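Here it is: the structure, laid out below.
The complex is shown incomplete by one protein chain, all other protein chains being positioned as in the whole.
On to subunit A.
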Amino acid sequence: MSEISPGLWGILLHGVWVTVQLTVFSAALGAAVAFAVGLARTHRLRIVRIVSGAYFELFRGTSALVLMIWVFFVVPLTLGWQLVPMWAAVLTLGCTYGAYGSEVVRGAVAAVPQGQREAGVALGFTPAQRLRKIVLPQAWPEMVPPFNNLLIELLKGTALVSVLGVGDITFGAQLVRNATGRSAPVYSVVLVMYFVLAFLLTRAMRLVERRAKAGVGRGPSPEPAAAAQSGPDRRRDAAPSASAPGGAS
């Protein structure tokens, strides 16, 4: 790999930065789309469910690569303006992965027990309050592991942007290969780069998952010290004997 000069390394490292940016922006857009479309697909109005369902089917059924090329090259022909490649890529990736994510949101929301919603009705909450205070906080821990998968898919999916000439890792690799004429070392390094990024994402999402589960009283509490102190105590309290009439009667 000695033939790869510092300048060429610089191209690859800049590519890493672009890939990270693409991932973050697309994930942000994708999350917004996932929640909006996912919740719309559980809406009580049929027309809302139909429109959001159509969105999901449309984006699930089209190739992200072709869509990206289409957004960048075909849309300008009809509309007369062109997005910069970076934003065309973010738009395509966000809308596509958001469609996959909407299925995650829909499933997790549907999995919240009906009794939780009924308790919300009994306490007089409006539908929006039930969603915000009861349903989403309980659905969220169920969403994190599949969102982690999607996020990694998205990270690797960003490689598609090299066709638009966005200087991500993959595009950098093509440049470096063209400059050195050597594929094996360049693409080996690039594989490792993607793996490291994906691994870091997974670790971060594990943390998110643990916090989310603690938020609904599953798994350890988010503050390790407090958990160590009160854990065994609480468990003892929860034993049936503590539930005798006690002070109640």
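To be clear about the criterion, a residue touches a chain if its C-beta (ideal position, glycine included) is under 8 Å from a C-beta of that chain, and two chains touch if they have at least 3 such contacts; residues count from 1.
In this section, contacts and distances are computed from a predicted model.
Undergrad: According to its UniProt record, what is the protein name of the omitted chain, chosen from "ImpB/mucB/samB family protein", "Ectoine/hydroxyectoine ABC transporter ATP-binding protein EhuA", "Glycine cleavage system H protein" or "Phage shock protein A"?
TA: "Ectoine/hydroxyectoine ABC transporter ATP-binding protein EhuA"
Undergrad: Which listed residue, A:Pro6, A:Gly80 or A:Gly115, touches the chain dropped from view?
TA: Of these options, the touching residue for the absent chain is A:Gly115.
Undergrad: Touching the absent chain in the whole complex: find that residue among A:Gly7, A:Gly61, A:Gly80 or A:Gly124.
TA: Going through A:Gly7, A:Gly61, A:Gly80 or A:Gly124 one by one, A:Gly124 is the residue touching the chain not shown.
Undergrad: Tell me which residue among A:Leu65, A:Ile134 or A:Ala198 touches the hidden chain in the full complex.
TA: Residue touching the absent chain, from the options given: A:Ile134.
Undergrad: In terms of residues, what is the contact footprint of the unshown chain on subunit A?
TA: Contact residues on subunit A toward the absent chain are 113, 115-116, 118-119, 121-126, 129, 133-134, 137-138, 215-218, 234-235, 237-240, 242-249.
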